[in-house]
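Left out: one protein chain. Kept in place: all the others.
Note that the chains take the letters A and B in the order they are written out, and that residue 1 is the start of every chain.
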Amino acid sequence: MTAVITTAAGIARGVRSGEYPAARVLEEYLARIAAHEDRIGAFLLVAQERARAAAEAIDARVAAGEDPGLLAGVPLAVKDALCLAGLPTTAGSKILQGWHPPYTATAVARLEEAGAVVVGKTNLDEFAMGSSNENSAYKVCRNPRGLDRVPGGSSGGSAAAVAAGFASVAIGSDTGGSIRQPASLCGVVGMKPTYGRVSRYGLIAFASSLDQIGPLAGTVEDAALVYQSMAGADPMDATSIPGDLPDVLSGVKEGREAGIAGMRVALVTELCEMEGTDPTVARVFEETVKKLEKSGAVLVEVSVPSLVHALSAYYLIAPAECSSNLARFDGVRFGLREAGDDVEAMNRATREAGFGPEVKRRIMLGTYALSSGYIDAYYGKAQRIRTLVIRDLEAAFTQADVLLSPTSPTVAFPLGARTDDPMSMYISDICTIPANLAGIPALSLPCGTDDAGLPVGLQVMAPVLSESLLFRVACAAETLIGALPPVLL
Amino acid sequence: MSAVASDPCVDYEAVIGLEVHAELKTKTKMFCGCRNEFGAKPNTNVCPVCLGLPGALPVTNRKAIELAVRFGAAVDAKIGRAVFHRKNYFYPDMPKDFQITQYDEPINAGGKVEILDAGALHTIHLTRAHLEEDTGKSQHQGVSGRIHDATSTLIDYNRAGVPLLEIVSEPDIRTPDQAKQYVNELRAVLGFLDISDVKMEEGSMRVDANVSVRPVGAEAFGVKVEVKNMNSVRSLVRALTYEIERQTVVYREGGRIVQETRHWEEEDGRTHSMRSKEEAADYRYFPEPDLVPITLDQAWIEAISAEVPGVFPSRRAVQLAEQYGFDLDRVASVVYTPGLCDWVEAEIAIGADPLRSLNWASQEVMAHLNETGGEVAGLALSKGVFADLSSLIDDGTLSKKLAREVLTEVLVSGKSPRTVVSEKGLAQISDESELERIVAEVIGANPETIEKIRAGNKKVVGFLVGQVMKATKGAANPEAVHRLIDSRL
Partner (left out) sequence: MSISREDVLHVAKLARLALSEEEISLFTVQLGDILNHAAAACALDTEGVPPTAHPVPIAHLLREDEPRPSLARGLVLEEAPAVEADRFRVPRILDET
């Protein structure tokens, strides 16, 4: 069964004009979920009844002549790391099984206000820690474009849901690539905004100074629509950037109409010539770059020397912050509690039973990196490297408007291939981490496939707060390359 | 190495530093909009932020910053860039299992407090005064209600997240009395400036002490012990006295002091060693990633500083004592009572007799406040009470004794002194003819006394005066009575 229309922009237009009732659109998506979700595992929860009520409310508003919003009737999948009052939220962890948050994340609330219809909460690596979705405490998530393959992570469920046509758009969170890498592996568009552009209020924190909520969608324009609807200052998040939100939709339009001619695009040496990059990925990436050049982009090459240390810095900073953020899961106020004779024993038993191995590993690593005697050597050093990365990227942006690289050095790898070796998994994030360390916006869009049909992602990075430029370049590239439609299972 | 040699003949002195936690007088908590109020039903003033629910984020209360700056201005601290850090440790009354506090960049650095010590001013230097959040309240379930033999603990998070100013002194304090004066001084400053309620009994002001002893004349410090759980100034003095003696005895007997935390127990009047920790605390401080550094606007600091009266009660007491020749002890009781000294000075400025005003304030007014539990600000008095009383004495309407009675009535009723005098018919008898009649009666009734006076025993005149006063129920002007008796004999 195919939807009459699949892009969010198209759905919203149809719903607002009264041509396609939101309820009908929703039923098409719910039917696909009912038919195929068993084979994918994109969702931890499908909120059918809640979604039906929301869709009916949208249709009622249309009937009443009200403006139902930019995303009217657009089926939206929400990563289960975001709180939504009334629905259980697990963060993919046993420790939160059965927890009902009493409040809703700002980003989710804004999307619902814009008319989006939440179809469910998506599968993820536990507490967003992972690059394959294999750290979910609940179920396996498969890549819709290759069922023996991982969808990537940690927003694997969100990427899979969009790729499988279970939702028109999705949101995820990106701490070191957790939106862009699964988007790349599943062949969808995934975008991480400038740090602070989207409120983190209600996002279960992994690493607070790196986390950003962002869209996953079938097209660049849809990603921009979702971004535009949820971004902007929030009085509940002191790290959200104040001031008005520029209109990125005009950037999309510019990209589509004016293309990329004259734009200076840079290949980042350290990311493009990396050891361990799939030859196919390298080839597809090169072909893409040639297409851009042919259409008038000015190609430059920049070196960002500190990037060779970015992965190390990231795997000290992120665990350090997570070790503190995850302390509250102690069995006292919510979630799981395991018995213990005294409160410390109860805490230890609860955390031992509730956390999976990757989460424990990162808590251990982060606690160590912050502990007395080691903090300067590890956490402190990583923060200084972070400064170098920021400076180097700022310098690179004086030579180019945007930076390009593959999103992931490989296409989707087989389930189980990297679970025994944490380091091999961490390397999946090598191209995406710099944007998180520097807080810059970055986007991944499909730019081709390997022989087996597994997608390759093109990453575009732009300076801080240059989302409009980012969407413009991405849309221009998408116009040249062509969007990858959802897979028809 | 301990600096303290064991020698039974050596005299020891104490070295004391105090950590005072004052709850700030804000309407809401430090990082959320829940009410900051004492005595609410358990767990009613809580929200996702102060309960540390997953996904919630802190947003700083402007008023808390303002109050901290007000204190900094009062104690002449360096007020500057402030950074919040996370102090990581597990404790069930601390919802996030870390405390947001300040570490190497406190909002107020340095500063000083002057105290009254043996009739002179003595300076206690401050290390810092920083902002942090309070914990919830634990109620230990067990036979004694104490933590040691509790079977379980119940927690109310209403207090969690209430803003605290932690004021840390240098180890400048040498005696329990200085500690008491220091706490009184701080309490006065915090109360006068409306920074805190400073009620030790309600826990809105808490004092912990670091105590060591060393031989008099030694420069190096002894091993310090942290003493906690004092809930009044009186128990602080008792605890310090006990602890200093305990340490001195240990040294005298050739023992050694171990660095530890000891609990003061009011019931048995001793400090008790807490379960000694297997390892030193490792708080893993790092900058709170959810809050960026605070850079205070210099003009704002100056505006706040301008509103802060630059005088400490101790300094004011010394100044007043010098200016009017007051007794320092008597002035002290007035300067430490909020609003009282201002009142006295205002009355002196409009003509009240300084010494009489001081006496009224330190006696009748203090007695009234103690009896009613009220505050100066709550007294409904018109301007000029002391000035009126002074002129009523000067024009002979009232005796000093009657003036005190009138004042007591004024304090209770809120009426003006003149109203009280006329309503109660308290004006003293200055009508000479009326007095003469009574004096004649008294002389006639005491022939033996008259004999004694004529024989040269002038002392018994007082007896006659007393008889006249008795007959007039105190309404006679004593000077007039003296004069009349003299003229008759």
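Keep this in mind: a contact is a pair of C-beta atoms (placed from the backbone, for glycine too) under 8 Å apart; a residue touches a chain by one contact, two chains touch by 3 or more.
None of these values were measured; they are calculated from a predicted model.
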Given B:171, B:289 or B:313, the residue that touches the chain left out of view is B:289
Touch with the omitted chain, as defined above, among B:35, B:180, B:315 or B:368
B:35
Looking beyond the chains shown, say which of A:383, A:419, A:449 or A:479 touches the absent one.
A:383
From the list A:365, A:431 or A:445, which touches the chain that is not on show?
A:365
Can you work out which residue in B:156, B:172, B:208 or B:388 touches the chain that's missing from view?
B:156
Residues from chain A at the interface with the omitted partner, ascending
99-100, 102, 194-196, 209-210, 235, 238-242, 308-309, 311-313, 315-316, 323, 327, 330-337, 340-349, 351-352, 355, 357, 360-361, 363-365, 367-368, 371, 377-378, 380-388, 390, 422-423, 426, 436-439, 464-465
For chain B, which positions touch the chain that isn't shown here?
26-28, 32-35, 41-48, 51, 59-65, 89-92, 138-142, 147, 150-157, 261, 263, 274-275, 277, 279, 281-282, 284, 286-287, 289, 291-295
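Throughout what follows, only the chains that are shown with their structure count from here on.
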Based only on mean CA positions, could you tell me how far chain A sits from chain B in angstrom?
56
How about chain A: which of its residues touch chain B in the complex?
82-83, 89, 91, 96, 99, 101-103, 105, 200-205, 207-209, 235-239, 320-321, 323-324, 327-330, 332-334, 343-344, 347, 367, 370-372, 375, 379
Complex contact set, residues of chain B against chain A:
48, 51-60, 86, 88, 90, 92, 95-98, 153, 155, 157, 282, 284, 286, 289-292
